[in-house]
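Starting off with a structure, shown below.
The complex appears here minus one protein chain, its other protein chains still in place.
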Amino acid sequence: MNSKIIGRIGIYAFLAVSTAFFLIPVYIMVTTSLKGMPEIREGNIFALPLDPNFSAWFKAWSSACIGMACDGIRGGFGNSLKIMVPSVILSVALSSLNGYALALWNVRRAELMLGLLMAGAFIPYQVLLYPLVIMTRTLGIYGTLPGIIAIHVLFGLPVLTLIFRNFYASLPTEIMKAARVDGAGFMQIYWRIMLPMSPSILVVAVILQVTGIWNDYLLGLIFAGRDNLPMTAQLNNLVNSTFGEKEYNVNMAATILTAATPLLVYLASGRYFVRGITSGAVKG
Amino acid sequence: MLSFRAKLPALVTITLTTVAAIGIMLVAISWTGVISFTKTQLIPRYEFVGFTQYVRLFDTERFHVAFSNLFIYGGCFISITLAFGFLLAIMIDQRIRAESLFRTIFLYPLSMSFIVTGLAWQWFMNPTLGLQKFVRDLGFADFSFDWLINPDKAIYAIVIAAVWQSSGLVMAILLAGLRGIDRDIWKATAIDGIPAWRTYLSIVLPMLRPMVMTCVVLLAMAVVKAYDLVVALTRGGPGNASDLPAKFVIDLTFERANIGMASAAAVMLLMTTIAVVAPYVAYSFHKLRR
Partner (left out) sequence: MSELNIVNLSKRFDNTAVFENINLSVREKEFLVLLGPSGCGKSTLLNIIAGLESPTSGRIEIDGKDVIGLEPKDRGLSMVFQSYALYPTMTVRGNMSFGLQVAGLKRSEIERKVEKAATMLHLTELLDRKPSQLSGGQRQRAAIGRALVRDVSLFLFDEPLSNLDAKLRSQMRGEIRRLHDTLGVTSIYVTHDQVEAMTMASSIVVLKGGVIQQHAEPQTLYDEPENLFVAGFIGASPMNILKGRIAIEAGRPVAACTGFQVDLSRYRFKAPPVAGQEIALGVRPENVCFGEAGGTSNTGVMARIDYVEPLGADTLVWTKVGDEAMSLRVDPREARLDRQTVPLHFDLDRLSVFSRETERRL
């Protein structure tokens, strides 16, 4: 009996230490953002703010200087929204239709295509970037909103298609047969039968894309153009700019503001989020 | 049997999505491959120079730093994350209280951008105002935690941040695996008198092999793609001490306008990726067909 109690204590001790490790960054981000700079310089990083106030947050949002412009990161927030919303809608719509076609319409070489898509999900961006820059430039969309959206759709397609394909392939084949006997065609079956059966997998896909695209840095930096830089890129420019005195409280406030969107999505959707990040590779 | 007419919309859909995406990616890869054999610097110049770019690449000090960092970083990150994530999964699986709260806490870093992760840890490890100062203020004047500005340690600073971000993923995948194990197996080991640690090591871990494989591949992909985290946490510094291939390629392409050599490095990166994931892709493809 005694060894059991010691075992339980050990388990909770381990969990407590782990929890501390996981919460440290959030803790120091929040406390730092609520302090003033003198307090940061003189006090220690773990101390609670003496006079908590949100002035650093307001500055980070609307008046911190990134390069020459002193408008805070609110512009980045808007840019990220403008990039994310169409990218998510387009990639999820195309991928679900695509997954449905691959799963249920007995297309020849579907297996080969799935294999290639799977491989596509693993290719490091670095191998593709320069040719993609040339391609988008040729099309006249390099450095524009449509350009970055097209790139996100392209890179989202493989994993999303696999997720949808696996979902539709797991449905009983009789559904498809019954619909065919009833005389429904490709789009009718998709709209009237398959889509209404897919809310959960749609949520998984949307969450995966929302967090993925919001958190993207590299693609936005390269393809979005200077006027459309996403929030992550602006955040990095703000914090890692080499000149001027570092305002750690403003930096941390900006970091929290950037992390807020995906964090809220995660907290609101827990289970679906986990399914999304694991299903792409686990089921594949 | 489906007639061609009935199938036509499906074929059109697939052509416009799958085939187009695969096509663009194949073209882009080949293009990068071709460029790696040309003299291209800032703009494409299709003057073939054989393996010259690769030779130049191998003569570049920074390339060696980046690739050896890839293996140091990859080795440390993958092994620590796997071990830590597995431990977390085991602990969570002990019918604990507030399980979902712990799960939520262990998983939330996954929803964050690498940029955010990098900046948060950069602040924590800040040598003048971060942990080092805190411990010194406690009275340990000799305490030193300067990994961010220490060329020998900077890469390990990245490992810490990456472990923080990814352990939850391993925990989630392996926890699902643990929950899927037949409870009679546990009873059987109790009857056989096998201690818990031995059961985990000799019976459970082998049973979880497919999930561990999945974790390894996901983590390995994160290693190969590691760019944002380096940029935010160390900017590859001090000097090039914490450089990684993904960053090396991007810098060469967009900052140094050395696209021929960047393409050669990208091809090397692709080769590394293929070596890591080809067996896995082949395996899951095989499973998909059955």
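Going by the order they are written in, the chains are A and B; count residues from 1 in each one.
Keep this in mind: a contact is a pair of C-beta atoms (placed from the backbone, for glycine too) under 8 Å apart; a residue touches a chain by one contact, two chains touch by 3 or more.
Please read these numbers as outputs of a predicted model, since none were measured by experiment.
Though it is not drawn, the left-out chain touches B in the full complex.
Shown as candidates are B:Met207, B:Ala241 or B:Val276; the residue that touches the absent chain is B:Met207.
Interface note for the absent chain: among B:Glu61, B:Asp152 or B:Asp184, the touching residue is B:Asp184. Against the chain not shown here, chain B presents residues 182, 184-185, 187-188, 190-195, 198, 202-203, 206-207, 209.
One rule holds for everything that comes next: only the chains that are shown with their structure count from here on.
Chain centres here are Cα averages; for chain A and chain B they lie 16 Å apart. Interface of chain B with chain A (complex): residues 2, 6-11, 13-14, 17-19, 21-22, 24-25, 27-29, 31-32, 35, 44, 87-88, 91-92, 94, 96, 100, 102-117, 119-124, 126, 129-131, 133-134, 137, 164, 168-169, 172-173, 176, 211, 214, 217-218, 221, 224-225, 227-228, 231-232, 235, 245-246, 249-250, 253-254, 259, 262-263, 265-267, 269-270, 273, 277, 281, 284-285, 288-289. Those residues of chain A that touch chain B in the shared complex are 11-12, 14-15, 18-19, 21-26, 28-29, 32, 40-41, 44-46, 94-95, 97-98, 101-102, 105-107, 111, 113-120, 122-132, 134-135, 154, 157-158, 161, 180, 185-187, 211, 214-218, 222, 232, 235-236, 239-240, 248, 251-252, 255, 258-259, 262-263, 265-267, 270, 273-274, 277-278, 281-282, 284.
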